[in-house]
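What you see is the complex with one protein chain gone and the rest in place.
Labels run A, B and C following the written order; every chain starts at residue 1.
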Amino acid sequence: MNNEIHEECGVFGVYAAAEREVAGIVYTGLYALQHRGQESCGIAVGCNGRITLRKDLGLVGDVFTPKVMKTLGEGRMAVGHVRYGTTGGNDRDNAQPILTKHPACTMAVVHNGNLVNAYALRRELENNSAIFHTTSDTEMISYIITTRCISDGSPEEAVLNAMDILDGAYSLILMFGDRLIAARDKHGFRPLCYGKTPAGDYIIASESCALDAVNAYFIRDIKPGEVVVFDETGVKSLTAHCGKVTPSPCIFEYIYFARPDSVIDGHAVHQARINAGRFLAIEHPADADVVIGVPDSGIDAAIGYSAQSGIPYGIGFIKNKYIGRTFIAPLQSSREQMVKIKLNPITETVRGKRVVMIDDSIVRGTTSARIVGLLRDAGATEIHVRITAPPFLHPCYYGTDIDSAGKLIANNHSVEEIRGIIEADSLGYLNTDYLPLLISGDVNFPICRACFDGRYPTQVPGGEGKEKFEC
Amino acid sequence: MNNEIHEECGVFGVYAAAEREVAGIVYTGLYALQHRGQESCGIAVGCNGRITLRKDLGLVGDVFTPKVMKTLGEGRMAVGHVRYGTTGGNDRDNAQPILTKHPACTMAVVHNGNLVNAYALRRELENNSAIFHTTSDTEMISYIITTRCISDGSPEEAVLNAMDILDGAYSLILMFGDRLIAARDKHGFRPLCYGKTPAGDYIIASESCALDAVNAYFIRDIKPGEVVVFDETGVKSLTAHCGKVTPSPCIFEYIYFARPDSVIDGHAVHQARINAGRFLAIEHPADADVVIGVPDSGIDAAIGYSAQSGIPYGIGFIKNKYIGRTFIAPLQSSREQMVKIKLNPITETVRGKRVVMIDDSIVRGTTSARIVGLLRDAGATEIHVRITAPPFLHPCYYGTDIDSAGKLIANNHSVEEIRGIIEADSLGYLNTDYLPLLISGDVNFPICRACFDGRYPTQVPGGEGKEKFEC
Amino acid sequence: MNNEIHEECGVFGVYAAAEREVAGIVYTGLYALQHRGQESCGIAVGCNGRITLRKDLGLVGDVFTPKVMKTLGEGRMAVGHVRYGTTGGNDRDNAQPILTKHPACTMAVVHNGNLVNAYALRRELENNSAIFHTTSDTEMISYIITTRCISDGSPEEAVLNAMDILDGAYSLILMFGDRLIAARDKHGFRPLCYGKTPAGDYIIASESCALDAVNAYFIRDIKPGEVVVFDETGVKSLTAHCGKVTPSPCIFEYIYFARPDSVIDGHAVHQARINAGRFLAIEHPADADVVIGVPDSGIDAAIGYSAQSGIPYGIGFIKNKYIGRTFIAPLQSSREQMVKIKLNPITETVRGKRVVMIDDSIVRGTTSARIVGLLRDAGATEIHVRITAPPFLHPCYYGTDIDSAGKLIANNHSVEEIRGIIEADSLGYLNTDYLPLLISGDVNFPICRACFDGRYPTQVPGGEGKEKFEC
Partner (left out) sequence: MNNEIHEECGVFGVYAAAEREVAGIVYTGLYALQHRGQESCGIAVGCNGRITLRKDLGLVGDVFTPKVMKTLGEGRMAVGHVRYGTTGGNDRDNAQPILTKHPACTMAVVHNGNLVNAYALRRELENNSAIFHTTSDTEMISYIITTRCISDGSPEEAVLNAMDILDGAYSLILMFGDRLIAARDKHGFRPLCYGKTPAGDYIIASESCALDAVNAYFIRDIKPGEVVVFDETGVKSLTAHCGKVTPSPCIFEYIYFARPDSVIDGHAVHQARINAGRFLAIEHPADADVVIGVPDSGIDAAIGYSAQSGIPYGIGFIKNKYIGRTFIAPLQSSREQMVKIKLNPITETVRGKRVVMIDDSIVRGTTSARIVGLLRDAGATEIHVRITAPPFLHPCYYGTDIDSAGKLIANNHSVEEIRGIIEADSLGYLNTDYLPLLISGDVNFPICRACFDGRYPTQVPGGEGKEKFEC
């Protein structure tokens, strides 16, 4: 299962109406965002200008034991982060929040996204004596904001000025001594929204499902290019780049990354996936007996395909919910068997039937081939694979790990060849033209779909492939 | 979420065609049975008459790290166990397998079930100088078999003789120096089946889904009152109690405990749940817009209800898959909020709709009330709750933790009162008479449904409530 | 440093005047007895008939964290144990106290010593259906006392009767529901004494240094063959074997095992070692410039040798106090270097001098040779080795790990040959005849010196070498 695509961060913040156990609120919020990053996590609590930080490799429930939670104490504000990153022990240093202690600026920053000009910025700063301790572009963002704090005065001025030189994807929450600032890049690549609890605490989160988890009601999304300041006086909205913004939110948040119970920029993720299933049923119909979805993200689309086509929906697989990072593949097991340990088909559903199987993507083809094989072994007579996205053709530079072009199966094979590789009876991808319609009635609705069509909304790093400084 | 009902064990064994890393096979099998017990787990490997045992509190993936797996080495046979039990540190002692080292009998035993004459047996044995180290009835079973080994000779004779004095529910796998013996009580309360891998290894498991996980094909269920011996000479079936058996398998395995991809005694669990949904649609129809299931076990039945009633099926909830044992409820959170952190409704599915919500049981009513509340908050206009089982009225003495009568809501309240307590618009339970029909065409098919109708297939412990010695 | 000789247990008990944190008292006492066993440790607290037990592999300070201490709670009584044993993971099972839960007898037992008839007793008990969970003879002692409790009634009767069939070395503390019983075998091989704190708590311990540590004043040693009962009514002394006792305390406790600040059976350990040095100076004088001791046990004797001979005493070595179990020998280091990491000579003391070096034993000769080499490298011109004991010629069956005869250097080599092997200029052992004089004016004072002269005070296990069931 190494072929999965990973989102690379979730951010969460709270500015409370009074001093309280804000760490517990962040903890709950991070549980709701855990799907956005399982590599490391962290929480920073601000109390009277002092910041207490705990972060480590591992899931929220493993890192934040009762003992660790106790050390975080009470506070007026807090920020938290979950992260997916490249594997390796050094990753601990790249865990967030990133804490900066400087006479002009004590600050904890959490970031979801990826700068496209990180490499050039870093070299320039280092030539001016900056020393970085991590390979994370979040540390660079912190450094730039700190230098602006020395020269420009107020934290919000520093953030607005810094945004002029940061290029790429960033949904940020910055905790200063006496205020919390949320900022979203002018393209709005990654989601960011805020709400309020009955107790009057403001909550900022990557996805609305995290507001639900802490019992906050949704107020609104942070707009592309917007800076929102939460402090003693209330909530204040500022506009970066003199308001010159060009929104292009990532469509793959709807197709794969986000939780189906989230609503992003006004559009329900669950509905977008049902729509994907409906469009697939229209463009790639199949003569079949049952529609099944590959858990988790194929399930919603399968219901859409079933509703549109009239073919009954069935439960095709049981996913073993205990298999996580800790599962050790037994020596004697083939990779085929590994898929089976994770996903077991329900024979009753597919035996002797023609099956439509909905999945969200085909990255290299091997996993899809194994899943098709499982269904065949369970007695399915035909298997019609439908993918809720177009083929991946281009790398993503905005905070996901969609790989460089050469490794993507669709760059080297036609759809018919891929069908043959995965041994399906038919294969249909979602048409790129339908993508805006998943979330809007307007076929020209601006979204980022660069991984499918290569039209990047920003300059992208040249030459040597993917930019190194992630998340 | 303390109101859940827990199955109290899963067993797994392997008798390999040659010496190999049998521990890895058990490891994978226990992952597939993890839903049957999350409190503790253990693996014992037999190699040339020596037994190596590792067991501890925790999930399989937490206890069996690569380092621990390495200590288990290779072998010809192995047994494993997952357990749910009462909480508390001492539970480590009650973890299984139970190892016995005695000149007449070196043996590792795993057990799913509960003896009903444990208390009387223990007192009798203790008066004869037996000293027990745990409160588990499995140790008693081991003791009795050991004494029979001293007097009776062969392990299979010892097992058959011991079965004459063990009363209650037991699906056992016993690993001796040179053979593996599987035994199922004469009522067949708990499931037990076996299969074979392409490499020729025999696999015994509580559920067939564990055979799938290790790539074994299913051979057959072990019959009530049957003893099956796996050794160098092959497989041998013996009959206990001179063949006087009275099968009464637990129907709640189908409704709740087992995995939907398992097939028990020839009947598919997934199909039994779909049937439950269909029967509910017939007996308790509803005028509604969508049918949803409470994850996980309500999902299958919701599809059955939808198919029978014609009301569309929808995804009602997203279950947070990261919330396990480690989640610490934040201080300020109410129990209502806790339910919401675990289960978040999908507003798109239920807003403005009349909803049929399928669940598997109502134990005390509080959790159900909270879930109904979540739907109401998400905008459902009517909520019709349908339960895939009859009301619990009696405690279970056969290896589940269905509580003593006084604490069960249905003993103190009418269905209409319960409807009021959970604030549903209507409430319907499955009729007890339909229970045999979930798995058979014969309305008189013998099953144990004592928790619903109080007709216990055995003597049960008197007076002081539930027997203490579990699993 | 594998050539060291290990004592194999320390026991400690408290019977408090009132319910209090008795675990803390045991904890402190075990710290003072840690030198008697570093492999595993345990504490059992008795409170109103219930016993709470915690034990594990490791040093007292590692096993008994504040968190673990808290789980032990308060109580009226407690017993504790430190153990040295054969290495290996399974050793956890052999850790003490051994807890027995039986309707006739709930009891925690700690034991220092070794039965010589353990093998025969175990086979007999197993034939009568006893199942043992450990390889420790302490479990057998517990089993026998439990069976006596069923038949004989009072715990003290049970203990006295059991002592008639237990042969060998045992200093026991047994905690029952309402009393603490201390028992010492009729030979008094291992020490055992008791005292009382200002708060009125009775303390029983292997060595008087542990009384000091908990601020108790010494009352007296428990006599060979004596049973002392501590309960609500006070202290009661009973006599086993109708008073037929034959004391033969282990002389090596004085020479090596015990702490120099302890007083055993009325004789100060420190003084015994000084005496050993004096006798060595008389029998093996040397023409030298400085006397040094090998830490720790050679130091006291060096002062005695210096006082008797008039040769100045000097500090010869610095022992690295941080090197314990955790030190990993670097790949490139020779065993010579390992000795140097642990013991570094002080050049100032020995350079250009003729040195008398006092040590407590030569087991295989290799360590002694390396230490002599260090002195030579540091510039000593002559090295005269003096050993505070006679040569080891026979294995010990009474609770130490003095090895079987074949592996002891003195069985295969003359003193002159050993001198050559360790490359000393001269070598002198203490004369066996002087041994009683270390602690008494009477040259016929009865002691066990079987490891030197082979005259065992009991039957010893035949044939196959050392008895398996230790401590």
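Operating definition for what follows: contacts are C-beta pairs under 8 Å (C-beta built on N, C-alpha and C of every residue); 3 or more make two chains touch, one makes a residue touch a chain.
Bear in mind the structure is a predicted one, so any value in this text is a computation, not a measurement.
Taking the full assembly into account, the omitted chain touches A, C. Contact with the omitted chain, checked across A:Asn48, A:Ser129 or A:Thr233, is made by A:Ser129. Here one chain is not drawn; of C:Glu126, C:Glu157 or C:Asp261, the residue touching it is C:Asp261. The omitted chain makes contact with just one of the residues A:His102, A:Arg220, A:Lys236 or A:Arg455: A:His102. Seen from chain C, the chain kept out of the figure touches residues 20-21, 24-25, 27-28, 31-32, 34-35, 59-62, 64-66, 69, 199, 209, 212-215, 259-261, 263, 268, 270-271, 299-300, 303, 307, 312-315, 318, 320-324, 326-328, 330-333, 337, 340-341, 344-349. Listed by residue number, the positions of chain A touching the unshown chain are 71, 89, 100-104, 123, 126-133, 142-143, 146-147, 150.
Rule of thumb we're sticking to: only the chains that are shown with their structure count from here on.
Annotation: 51 Å between the Cα-based centres of chain B and chain C. For the pair chain A and chain B, the distance between C-alpha centroids works out to 37 Å.
Shared contact sites, meaning residues of chain B that touch two or more other chains, are absent.
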